[in-house]
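Please find one structure pasted underneath; my questions will follow.
Shown here is a partial selection of chains from the complex, left in place.
Letters A, B and C mark the chains as written, and numbering starts fresh at 1 in each.
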Amino acid sequence: MNDSASEGAPIQRAPVYQTQRRVEFRDTDAAGIVHFSAFFPMMEAAEHEFLRSVGIPVMPHHESEERLTWPRVAASCDFHGPARFEDILQIDLHVDRIGQSSISYRFELTCEGRRIATGKITAVCCDLKAGGKLVKTNVPDDLRQRLSGPQND
Amino acid sequence: MNDSASEGAPIQRAPVYQTQRRVEFRDTDAAGIVHFSAFFPMMEAAEHEFLRSVGIPVMPHHESEERLTWPRVAASCDFHGPARFEDILQIDLHVDRIGQSSISYRFELTCEGRRIATGKITAVCCDLKAGGKLVKTNVPDDLRQRLSGPQND
Amino acid sequence: MNDSASEGAPIQRAPVYQTQRRVEFRDTDAAGIVHFSAFFPMMEAAEHEFLRSVGIPVMPHHESEERLTWPRVAASCDFHGPARFEDILQIDLHVDRIGQSSISYRFELTCEGRRIATGKITAVCCDLKAGGKLVKTNVPDDLRQRLSGPQND
């Protein structure tokens, strides 16, 4: 928050991660465009790329001591315009909010500057206990910093 | 809105359509549960079953004179609890709102009474013109009535 | 093998299981037909329905003592004709062969008598050991009998 924000100017924060992805044939449907459900795995893949890029494991490995994982509690998407087979989608990932034990991502998908979709995923920080039980836990401070992205340095 | 609503009593409208679906293996992911994105095609399939049940074509056929179709402008889902392989999901479809040219569905997914997910899809009524162009149009009155379901008779 | 077979008469064995499935919108692609890859989950779902129908668990549950599972080693499909959105597919499941530790299924998919696809899946009988390790094992005799279907009584 800075002064201009308190005066009502919108804060245009830069995305913390950017990636691209070409629409594959299996992403499309008989209407000739990307099926609305296909944007969700695309957004998740971008989230996972981002996590890897800042050194946060997406899923604990069996042998690892790291036991944090991020089940989703909500996902949504607004569809602005159609994407088609072979389109190259630009995916800009924003971290909208890091709560005590949750994180909210926003994904802006465009194709050659044309707006395609705006999606959101909210995930909860969980401790994966023996036997597969998940227990909600606070986002550790070092992760919180890495999740905030470079613009908060 | 009616009097009882203004007094704060919740209106518990019955779903306009109910169906069931068994979780298939391809719906699951390496966390051992249904992947969050897999609920969207399930909700869409329930919507399409509902449309067929009230005699509304889902997609115009080439030879048909019926030219209405329903592209989605928004979809969202809150995930309350995990569903697993072979679970039988109860899907209750509600029509939350029929606007001038749009319809908003809500889907309540449960498994043996346990809440799994609440999803929403908003679709826009469009005229499919020659060449595949979509033009937003008003929901015709006869469709509006059929979409409102049996409880509004 | 019997005499008539040795004389060259084809053996027309009945399917051990039959089911139906309506093509959903997510099964289709921008060519307006079912995507070729979408037939594989359909065949697997039919296989799992069959296993349940003869009382064989598809996947061991954590708490269960039953530890057998059936990873696939091969899958194939010949595509005879297109299937489209909302088509109702008839799926006939045949057990082509039960080997010492494997089973080969064949799936004949038709739509109103028209041939759509012929698929095959070969699965291996495995013991699921603690830690997730899979060890190939012989198909137990009681399972072998149930997998052979009603025509072998």
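Couple of notes before you dig in:
Everything that follows uses one rule, which is that a residue touches a chain if its C-beta (ideal position, glycine included) is under 8 Å from a C-beta of that chain, and two chains touch if they have at least 3 such contacts.
These numbers were taken from a predicted model, which means no experiment stands behind them.
Whole-complex copy count, one sequence throughout, 3 copies displayed: 4.
FYI, only the chains that are shown with their structure count from here on.
Residues touching across the chain B-chain C interface largely coincide between the two copies, over half of the numbers being common to both. A separation of 37 Å divides the Cα centre of chain A from that of chain C.
Taking each chain's centre as the average of its CA atoms, chain A and chain B sit 25 Å apart.
Shared interface positions of chain A, i.e. residues touching 2 or more other chains, are given as 30, 32, 35, 37.
The touching residues of chain A, when paired with chain C in their complex, are 25-26, 28-30, 32-33, 35, 37, 62, 84-85, 131.
Interface residues of chain B, counted against chain A in their complex, comprise 30-32, 35-37, 40-41, 44, 59, 69, 71-79, 132. Interface residues of chain B facing chain C in the complex, by the touch rule stated above, are 24-26, 41, 44-45, 48, 52, 58-59, 85-86.
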